[in-house]
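What you see is the complex with one protein chain gone and the rest in place.
As written, the chains take the letters A and B, and residue 1 is the first residue of each chain.
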Amino acid sequence: MDLDAVLLQILNGLDKGSAYALIALGLTLIFGTLGVVNFAHGALFMVGAFCAVTLQKVLTLSTITIDETKTDFLGNPLKVKTPYVENWFGEATGATIIDWAVPLSILLAIPVMLIIGIVMERGLIKHFYKRPHADQILVTFGLAIVIGEIVKASFGATEQPVPAPQSLSRVTDVGAMLGLEGINVSYPSWRLVNMAFAAVVIIAIFSFLRFTTFGMVVRAGMADRETVGLLGINIDRRFTIMFAIAALVAGLAGVMYVPIKPPSYELGMQFLVISFVVVVVGGMGSLPGAVAAGFLLGLLEAFASTELAKGILPGIDQIIIYVVAIIILLTRPRGLMGRKGVMEE
Amino acid sequence: MAILQVRNVSKRFGGLQALNDVNLSIEEGKVHAIIGPNGAGKSTLLNCFVGRLIPDTGTVMFDGKSLLGIKPHEINQAGVSRVFQTPEIFGDLSILENVMIPSFASRDGSFKVNWWNRADREKDVQDHAEAVLQEIGLYEKRHEIADAMSRGDKRRLEMAMCLSQDPKLMLLDEPTAGMSRADTNATIDLLKRLGETRGLTKIVIEHDMHVVFSLAHYVSVLAQGTVIAENTPDLIKGDQRVKEAYLGTEAE
Partner (left out) sequence: MLGLNRNDTLLLIFVAIITLAAPILMNPFPTESSLAQFNAGYPDLMQRFVIFGIFAIGYNILFGLTGYLSFGHAAFLGAGSYACVWMFKLFGYNVLPGIVLSVIVAGIFSVAIGYISLRRSGIYFSILTLAFAQMSFALAYSVLGQDMWGLKGGLTNGETGLQVYSNDPQIFHSEAAPNLPHLFGVPMRETWIWEYGAWQFQFNAGFYLCAIIMLVVFYLSMRIFRSPFGLMLRAVKTNQNRLNYTGVNTKPYTLAAFVISGMYAGLAGGLLSAMDPLAGAERMQWTASGEVVLMTILGGAGTLIGPVLGAGMIKYFENIFSKINKGILEGWFSFLPESVADPIVSVLYLFTGSGWHLTLGLVFMLVVIFLPGGLVGGLIGAGRRLFRRGGGKAAKNTQPTPTSQAAE
C-alpha cells in the first residue's frame, strides 16, 4: 500500500468515524448523565437528517406558471416551476439558498432537536430512570419504531437525496490543502467539511462540560448523582437539558450526513447497532472513550475494506467492528476508557 | 477444635490498609463476634471468607481446606452460609420458594438440570423448607411474595435460607442493624434458640453491644484493620485498649 492509499483510507475512516463518534457521544451523554440506555438515539440521528430533507422540500415549493411559447416533449405547453424563494429573493439569491439547503437546515435542526429532546425526556424517559435497563431498552426500542414509522408515513419509504452545495460537491486535492508534496489524493469536499464540523461539535461539547459551571455540575452528577442531589442542586433540570443537547448532537450529525448517505426511515436502525458497539468499546459512560472508539472503529472499518485486507480475510470489512467489540468486551469489560463499576454487577 | 483458621490476612485498597495481619481462630459450635468501630475492616474480613474478596497475603482455612481463590458457590457448598447486611432475598418469588432454592442447592449441588420433575412435587425439599420456616416462624406466610414483607421478616427469611442448608459455619453481617429494640430482642432470642437446638458455629459482626454480649462466646475487636483484643465478652468489657479504640473514634 502506498502513502496515497493509506491517506485515502485514513480519510475514509475519519469520515465514517465522525458520524460514529457524534452518535456515540450523544448516547454516552444520555447514559452517563441520566443512566438511561437510549435505543431511540439512531432515530434522533434520522430525524436530524430529515430536517434537511424537509427544508429542501420547503425551499423548493414552487409556483407553477405555464409558458405558452415553449412545449414539453409531449407537445403540451411547458409548465415552469419557480420556487417561491426565487420569487421573493430574486432568481440568483433564491437558487443559492436552495443550493445551500443542507447547511441552512442546521438552523432548523437546532430548535427542532432541542424541542424533541426536551419533550422526549420530560414525557417518557423521565419515568424510566428507576426502571431496569431492560425496560429502558424496550421502551426506547418501541419509540424508535414509532419515530421511524412516522417518518415513513410522511416521506415515504424511499431514500431522499439532498445534494451538498455545488461549491462543496467537488473534490479537494488533499495534498495541496495540507501543503504536502508528492501526495496525490483527492477527496470529496463535503466529506472534509463534515469531518471539520464533527471536530467543532466535539470540541464544543467538551469545552462546554469543562469550562462552564453548568458543565461542571453535570460532570459531577455523572460521577456521583446522589451527592450532587444532596448539595441541593436541581440536577434533574440540567439533565433534561443534557438530553436535549445529546439529541441535538445526533440531529446535527444526521443533517451533515445527508449528502453522504441519502436518508430513509431505516437509517436510524442502521446506525443504532453500530453506535452501541462504539459506546461499549469506548466504555459505557466515558465521553473521550466514545469519541476515540468512534474514530478508531471508523478507521478499522476503512482499512478492513481495502482489497489487501479482504484478500487476506474475505469478509473482514463486514465483521471487523463486531469482532473488535467482542474481543474488547471479553478482555476489557469496561471498554477502552470506561470507569470501573459502570453497569457491572 | 477450630473450624475456621485465619492466618496473617492483609488486604490493601489503594492507599488504605483495610486489613493488617489479621489472625483469627473460630471454635466449632461457638458464637464468635467481631466488633469494632466503623471502617475497622469487619466487612472486608467477612468478604474474604465468602470469596467476594481475595486477601493480598495470608491464608483462610475452613475445615482443613483453603477458601482463597475459590468461587462463592463453592465456598457455600463447602458449608459456609452468609446473611447479608441488607437482606438479599429472591424478591419476586414466594417465601417458600426462597427457602426451597438453597435446599435444592444443598441437595443437588451447584448445578443440576432437573427440568422434568415438578418443584412442588419434590417432597423432601418441600418438607425440609417448610420445617425450617416453622422453626423460624414464617410458615404461615409461606405463600406470600418475599418483596412484600417487612424488613424484619426479610431478615428472618434470609436466616431461614441459610439454616435450610445446615451450614457448618454461618456468617451474620449486622443481623440487627436498623431494627427496633423489640425486633432486636426477638432476633437475639431466635439466634440463641438456634444456638441451643442446632449448635451452629456463627460469626457475628455487630455494632450493638447488647446483642454482642447476649450472644457471643468470644469477641474479637478489630480496629484499623488489626485485631487489638480477643477474649470472652466479660473480659472484653473491661479491656482498656477496646475502650480507647471506641472512644478514640467517637471523640473525632
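Everything below uses one rule, namely that a contact is a pair of C-beta atoms (placed from the backbone, for glycine too) under 8 Å apart; a residue touches a chain by one contact, two chains touch by 3 or more.
Only a predicted model underlies this, so the values are computations on that prediction, with no experimental measurement involved.
Participant: Among the options B:A18, B:L45, B:V60 or B:A105, which residue touches the chain absent from this view?
Facilitator: B:A105
Participant: Decide which residue listed in B:Q77, B:N185 or B:S214 touches the omitted chain of the complex.
Facilitator: Going through B:Q77, B:N185 or B:S214 one by one, B:Q77 is the residue touching the chain not shown.
Participant: Identify the residue among A:E91, A:D135, A:D173 or A:D224 that touches the chain left out of the display.
Facilitator: That would be A:D135, which touches the missing chain.
Participant: If you put the missing chain back, which residues of chain B would it touch?
Facilitator: 50, 71-73, 76-77, 82, 84, 88-94, 97, 100-102, 104-106, 108, 110-120, 122, 125, 143, 145, 161, 165
Participant: Footprint of the hidden chain on chain A, which residues?
Facilitator: Touch with the absent chain occurs at residues 37, 124, 127, 132-135, 137-139, 141-146, 148-150, 152-153, 157, 269, 273, 276-277, 280, 284, 314-315, 318-319, 322-323, 325-326, 329-330, 333, 343, 345.
Here, only the chains that are shown with their structure count from here on.
Participant: Using mean CA coordinates as chain centres, what's the gap between chain A and chain B in Å?
Facilitator: 52
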